[in-house]
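Note that one protein chain of the assembly has been removed; the remaining protein chains are unaltered in position.
Right after this comes chain A.
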């Protein structure tokens, strides 16, 4: 059969490797990464955390602000679960969709519990003598991420 422009798809054809070889390669990579974590060769760690219905990319010593009220008092240490991704300079650990709690530990402290700036909510219809003005002030919490730690227990 003659080859036209539509016989093969336009993307380059990818051949998958052998499953046995792939399993060996995977085990080797996992061992290497475990050894690196155990020796502590990583520099800065970043993590993607699901918190307050939003996903944040955080490193240590950075500030995050929520538009809600947490039950913790100012100065409390909080441990964040629901970690989706952890990465360092050479490797990343991707969770499906979450990583285990015995793998990662993210700690944060509540610094501040303030209110937002006064937002104006006004409704106005012209020629109908209708206007309503409301000032909305939301409570906010400021967290500072203290540490992100990983423990070598991959499999």
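Heads up, the rule we're going with is that a contact is a pair of C-beta atoms (placed from the backbone, for glycine too) under 8 Å apart; a residue touches a chain by one contact, two chains touch by 3 or more; residues count from 1.
What we mean here is this: contacts and distances are computed from a predicted model.
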(request) Among "Ypt/Rab-GAP domain of gyp1p superfamily protein isoform 4", "Myotubularin-related protein 9", "Calcineurin-like EF-hand protein 1" or "Large ribosomal subunit protein mL43", find the name that the UniProt record gives to the complex chain excluded from display. (result) "Large ribosomal subunit protein mL43"
(message) Which candidate, A:65, A:94 or A:136, sits in contact with the chain we can't see?
(response) A:65
(message) Residue by residue, what part of chain A touches the chain that was omitted?
(response) 43-46, 56, 58-59, 61-67, 74-75, 87-89, 92, 109, 111-118, 142
